[in-house]
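For this view, one protein chain was removed and the others were kept in their places.
Labels A and B are assigned to the chains in the order they are written; within every chain, residues are numbered from 1.
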Amino acid sequence: MRLVLERRAERSKLMTWLSPLLAVGLTLVTGAVIFSLMGLDPARALYVYFLEPVLWWWSLEELVVKAAPLVLIGVGLAVCFRANVWNIGAEGQLTMGALFGSALPILWHEFQSFPVMVLMLALGALGGALYAAIPAFLRTRFGTNEILTSLMLVYVAQLIADWFIRGPWRDPAGFNFPKSVQFEGWQLLPTLGDGRIHLGAGLALVAVAVLYVVMSRTLKGFEVRVVGTAPRAGTFAGFSSKRMVWFCLLLSGGLAGLAGICEVAGPSGHLQPAISPGYGFTAIIVAFLGRLNPVGVLVAGVMLGISYLGGEAAQIDLGISDKTAQVFQGILLFFILACDTLILYRIRLLRPHTA
Amino acid sequence: MTGLEAVILTIITASTPLLLAAIGELVVERSGVLNLGVEGMMVVGAVCGFATAYTTGSPYLGVLAGVLAGMGMALLFGFLTQSLATNQVASGLALTLLGLGLSGVIGESFTGLPGVKLQPLDIPVLSDIPFLGPILFGQDVLVYTSFALVFAVSYTMSRTRTGLVIRAVGDNHHSAHALGYNVIAVRYGCILFGGACAGLAGAYLSLAYTPQWVENMTSGRGWIALALVVFATWIARRVLIGAYLFGAVWIMGLYAQALGIGIPSQVLSSFPYLITILVLVLISRNRTLTKINTPACIGQTFVPDR
């Protein structure tokens, strides 16, 4: 038997919608198989993993907390990938955003009135954007591949953050733990009621709404789509591919930076070496699962948030590693990419002698 | 052991994994495929190598397991990009993310356990020669393998029909198809070779470089290997030079830390990454050099007409 692809005359509208669902379904089936191979009851394992996180109010809150940074970063990356700009260093931009935004509360701890929050958010976005400007500059000025540079800068950013947190920004009263002073007053993001959901979730929703309009209705969104799918047609239209690289990297870097400061000023309340559990990388999956469409990213962010929570729950309830979550995320991305083939092609199996 | 001798020995150990991974990726890219999953294949190779060596007590079985694991990961990538014609960049990223996750799960129960070290071959008499002996004749089998691979790839690419076909497929897959070559099969082969090399590189890390399992122990080496291929402008012998330059930079950082000169350790640790960026910039500034050698079809999907 041999697998053969046949090109469709037009993109299949049906498959555009069906493919992510198919991918999720296949991931669940794969998960069930893996769980039963591990000697677990697959139904119970899947329940713990994927359903329990949405059944309780506290876990729903936690889900929003996890999904907010994923969506915030994911929408930026969705625009990037649409334009064929491969920013895979969002994790580094997130780290830089966290550092920039934390500068105020750490260096000027008494400044706790409302403006500090606005400034912190602005600085966070600025930090991420500036850090993303490095690969943008290298790509447009020297033609250096942004995939490798943006990724290398992740390691550098984490080392820089590590130096600050263990060095000059360490809390002097913190028993030598590598963490900064606790943020106070408006240095912390406001939350919904007394719960854990913070302003970051609101910002993520705004980003989704704005980018949805930009991508579907505006000339800028049109430009992104043209440059990404047919770069020569983009030049022919009069769009500058260099400006597009700048736009995409600054936008996605800024959003990643915003997510970074929101993590610090939201759930943790202080700066520590582990700022994010890999949100910047998981957001790549979010962007693809969301079909590189802002609204899709919102849905995908929630789903990936579930996998994080499910991983934690599975560790407690089932006694398996919480790292299985990352495996599921990887498998999911594979299935999405595989299912997307169905949008452009029909798949047929041929028996060898007819080939 | 003199100081210089020790430095050279550590440079060799630091360079070998980069060299192994890069030489494999070079063949993959020559065939017109960009596999960004080197890091993922490498880290799975590392954990499988360690786990097998620990369980069986044989480092050589560990090496074999590493190679097979790398090839298994590569097969996944091949199926997606060749049989299903998916975007190579995205699929490579997926491979890396999956590999990092998978290695974390597999490696969890092996963290902190004592490893099984791949012993140097210690060729009798010759390895007792002062200075040169340990450097030239006292290495483990993977170091020699890495050199052998460079020469084998270099010879294959420039002198044999196999190499000619690989280059042809990477230069113009439509022409190669029209002449009756099975583009997808050639690429599958190259991808599997790349996976084997990345797995070997990973096994080297967990069996020779630091014989233990630490999560994410590849720490970006797979990505640096990708950069090395660009640096080498797809020429095998230049990969050798590049890998050893990077190995030297890596080791210099470690030595500087050990000597306790007043530079923060984080600055020194960031050197390999910063140097990678610098090197990429320098090489990409020279447009003609990179463009002429770049396989013309790199990263493009190919679906034959029926």
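One rule holds for everything that comes next: a contact is a pair of C-beta atoms (placed from the backbone, for glycine too) under 8 Å apart; a residue touches a chain by one contact, two chains touch by 3 or more.
Here, contacts and distances are computed from a predicted model.
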item	value
Protein name (UniProt record) of the chain left out of view, among "Predicted Zn-dependent peptidase", "Cysteine desulfurase", "Nucleoside ABC transporter ATP-binding protein" or "Cytochrome c oxidase subunit 1"	"Nucleoside ABC transporter ATP-binding protein"
Contact partner of the left-out chain, one of B:Glu5, B:Glu108, B:Asp122 or B:Asp171	B:Asp171
For chain A, the residues touching the chain missing from this view	6, 9-11, 217-220, 222, 225-226, 229-230, 232-233, 235-238
Interface with the unshown chain - residue positions in chain B	161, 164-165, 167-168, 171-172, 174-176, 178-181, 288, 291-292, 295-296, 305-306
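We take it that only the chains that are shown with their structure count from here on.
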item	value
Cα-centroid distance, chain A relative to chain B, in whole angstrom	28
Footprint of chain B on chain A - complex, ascending	3-7, 81, 86, 88, 138, 142-145, 147-149, 151-153, 155-156, 159-160, 162-163, 167, 281-282, 284-285, 288, 321, 323-331, 333-334, 337-338, 340-341, 344-345, 347
Residue numbers on chain B that touch chain A, as the complex places them	36, 76, 80, 83-87, 89-91, 93-94, 97-102, 104-105, 108, 219-220, 223-224, 226-227, 230, 264, 266-267, 269-270, 273-274, 276-277, 280-281, 284-285, 287, 303, 306
